[in-house]
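A single structure is presented below for examination.
Excluded from the complex is one protein chain; the other protein chains are retained at their positions.
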Amino acid sequence: MKEFGPLIHGFWYLLRGAEMTVLMAASAALPATILGVLLSLLHVFGGRLLRAAILGYLFLIRGIPLLVLLTFVYYLMPLTGIDLPPFWGVVLVISLYYAAFISEVFRAGILSLPQAQWDAARSLGMTRGLLLQIVILPQALRLAAPPYVSLCVSLVKATSLVSIVGLWELTMASREVVERTLAPFQIFIGAAAIYFFICYTLALYGRHLERRVLVGH
Amino acid sequence: MPFDPHFIARLIPALLEGAAVTVELAGLTMAICLVWGLLVALAQGVRGPLGWIAGGYIQLVRNTPLLIQLYLVYFGFSMAGFGLSGFASGLLALCAQNGGYVAEIYRGGLQSVSSRQFEAGRALGMRRWTLYTTVILPQVIARVIPPLTNQSIAIIKDTSQVAAIAVMEIMKITEVWVETSANTYDVFLGAALIYLALTSIAGLVGKLTERRLAFAQ
Partner (left out) sequence: MEGTLNDASSSAIELAPTRQQRPMLEIVGLRKRFGVVEVLRDVSLAVSPGEVVVVIGPSGSGKTTLLRCTNLLEEYDHGTIMIDGEPIGYRIDGRSGRRARMSEREIARARERIGMVFQSFNLFPHMNVLQNIVAAPVRVKRIERRQAEARARELLAMVGLSDKATEHPIRLSGGQQQRVAIARALAMDPKIMLFDEITSALDPELVGEVLAAMQQLASDGMTMVVVTHEMSFARDIADRIVFMDGGVIVEEGKPDQLLFGPQTERVRAFLKRYNDRYRI
């Protein structure tokens, strides 16, 4: 137990790092979700040019590691002269990255609805806007909720990468404590435990949501 | 940023060397995970403590970031006395993390084969071994190929994180070259192109495998 001394002493510092992690993740998740839903609608209903553009975007995101993108923006920012605080720089990159995956999840939700739902709504005289609003999207959102929560968990874990480009959050904090205490095993286990707590809670909430929300399916 | 052909000429071989390491790392991880993931999935199906341990393992690796696992193995083990190289640590962490995901893929594949198939086979008088190999397994294999393809793409992208423990794969080499030259764009462009190439190839291989197996059915 005394071997975990360094962890106990550094734990408060780690928790502050965790706070930053959660802040960063939430700040990225919100725009990512909004953009993702928007992109999914454009992908399903947009014209050929728009869809081609979105497919190109998805191809890039799917094929390039997030770390490469983060590092790229890190080196690029000072060169372009845009004065953006690093926090918002990484939040932007993470948002754009996850928006792609979120859009695919919502698109799958929309497309998985039986044709008869569209037919029934249209034959009742609903215009496309109305039927999207009250028939398709409510169902698509419900269907997409479980994989969406998985993506949120993935997003939280992805914030650990910003430590590599020098930003401070839980992983960076744990590296600092390790440097001080030279007890990597205990500290990193502690950090892992904190991440686990955050992510597992999120995942459990997701499962709860899944049960509540998929009432009619 | 001028397009400097001399620079490109020196850059490409360096990046390709990194790509070799990336491919080696990703390939080994995938190969190991295919087996390891299967073992974990089977263990999870067993009632009793083995099942719980397997389930707990999966939850653990899914809810903690790969980076923390990398640091834990690399720094933690060296402190404990049996230090592993960057490559070996990376391999271990990658296999640990992705093994969990692959196990989930197998589980999903097995569950999705309807129980009616089992019943139909038994009704035809098949014994367990025949039932599994001729009816169930081909269907499971067909169903797990797409998610496994996705997972292999994720693995290729995950290898970028081992740059954090000084393994000379693509990301690390990119970092080094960006630090020591002014042609930031070219270096990142090269890295991005290589990753895109690798992930696209992985995707194609997956599609072809899918088609081949569907044909064989």
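For clarity, chains are labelled A and B in written order, and residue numbers in each chain start from 1.
By definition in this document, a contact is a pair of C-beta atoms (placed from the backbone, for glycine too) under 8 Å apart; a residue touches a chain by one contact, two chains touch by 3 or more.
Because the structure is a prediction, the values reported are computed rather than measured.
Listed by label, the shown chains that the missing chain touches in the whole complex are A.
Only one residue in the set A:135, A:167, A:183 or A:199 touches the chain that does not appear here, and it is A:135. As for the chain not pictured, it touches chain A at residues 114, 116-117, 119-128, 130, 134-135, 138-139, 142, 215-217.
Heads up, the rule we're going with is that only the chains that are shown with their structure count from here on.
Centres computed as Cα averages put chain A at a distance of 20 Å from chain B.
Across the complex, chain B meets chain A through its residues 59-60, 62-69, 71-72, 75-76, 78-80, 153, 157-161, 163-164, 171, 174-175, 178, 184, 188, 191-192, 195-196, 199-200. For chain A in complex with chain B, the residues that touch the partner chain are 59-60, 62-68, 71-72, 75-76, 79, 153, 157-158, 160-161, 163-164, 171, 174-175, 178, 182-185, 188-189, 191-192, 195-196, 199-200, 203.
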